[in-house]
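Encoded as structure tokens, the structure appears first; notes follow it.
Every protein chain except one is present and positioned as in the full complex.
Our next item is subunit A:
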């Protein structure tokens, strides 16, 4: 038996093949009677002679391209690095310090117990002058907000409109609350909402409370379109196991900006989320007292919690990587350009020199 290789495009129209048409003298006769020449019509397209640009990278072009990359990348690198340098960033890790001594052996018991006092006080020093707006972030390390099952556990339909309140299919296992034997939908459902971050921060500078503006921390598109203004939290955190923060049931989801920020799941296991903005400037060497409520359980999986105060630049937060990367690539290209110059000077090859053709080289040898 022959292997049967079914060819998708075999019988396409213009390909000659014995088809029925060939066997039918009627159709054949009709073709014959025209007696047309089958000579293919000339066109630049069919003869594959379309006008074309045929760049050949001569030594000049090669060196120019490397130099161009170098001269583009090095300045961008410097500018990025400079921008990153200007960003002032304060990182304050509190997850370990904020556990009272007596609970250090059994953190889990401390954090799960709703009766223990979670308030914790710490101090941070401003290293350099920080101009407003100063962004207040919380940073979680080793928190897999991009875990497949976690990411999927949400219902965008439900968040958007009250009409879809009960579309909670994707939200398992936090889809429904068993209210006296009658399962009712949880709004907002799913693990993401359930695990809402609920530490709170108060910053005090020289006995004066620094106002943290929590308005406008979420994307405008989210508050306007994605989260419905007629959707109110219902049955949230009513199950026995409580994952995180609770929501005020009288405020619509579109106004719950902390939730909206949290629901934009982070891409990477170490991430920051915007907590608020400070609109006053902080001077160098200012000491700021942080009064926080350490409610959120990252201890069970070894996660870290940090409070971050940072200014920003056009490139974002403090990150030297892009600047260094650009400088490296630019440097390498400069180096390559020099090498190619040397190569072309010491080992030139005339372009199109037939003595390099393989059969000519063979003949010479």
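We adopt the following convention: contacts are C-beta pairs under 8 Å (C-beta built on N, C-alpha and C of every residue); 3 or more make two chains touch, one makes a residue touch a chain; residues count from 1.
The rule is short, and it goes like this: contacts and distances are computed from a predicted model.
**Student:** For the chain not present in this complex, what protein name does its UniProt entry give, out of "Phospholipid-transporting ATPase", "dolichyl-diphosphooligosaccharide--protein glycotransferase", "5-demethoxyubiquinone hydroxylase, mitochondrial" or "Elongator complex protein 6"?
**Tutor:** Not shown, but named in UniProt as "Phospholipid-transporting ATPase".
**Student:** Tell me which of A:73, A:110 or A:296 is the one touching the absent chain.
**Tutor:** Looking across A:73, A:110 or A:296, the contact with the absent chain belongs to A:73.
**Student:** Which of A:226, A:255 or A:277 touches the chain that is not shown?
**Tutor:** A:226
**Student:** List the subunit A residues touching the unshown chain?
**Tutor:** Against the missing chain, subunit A presents residues 2, 4-28, 37-40, 42, 46-48, 50-57, 59, 62, 65, 69, 73, 76, 80, 137, 139, 144, 146-151, 153-154, 156-157, 160, 172-174, 178, 191, 194-195, 219, 221-222, 225-226, 239-241, 243, 264-274, 297, 300-301, 314-317, 319, 321-322, 325-326, 329, 332-333, 336, 340, 343-344, 347, 349-360, 363-364.
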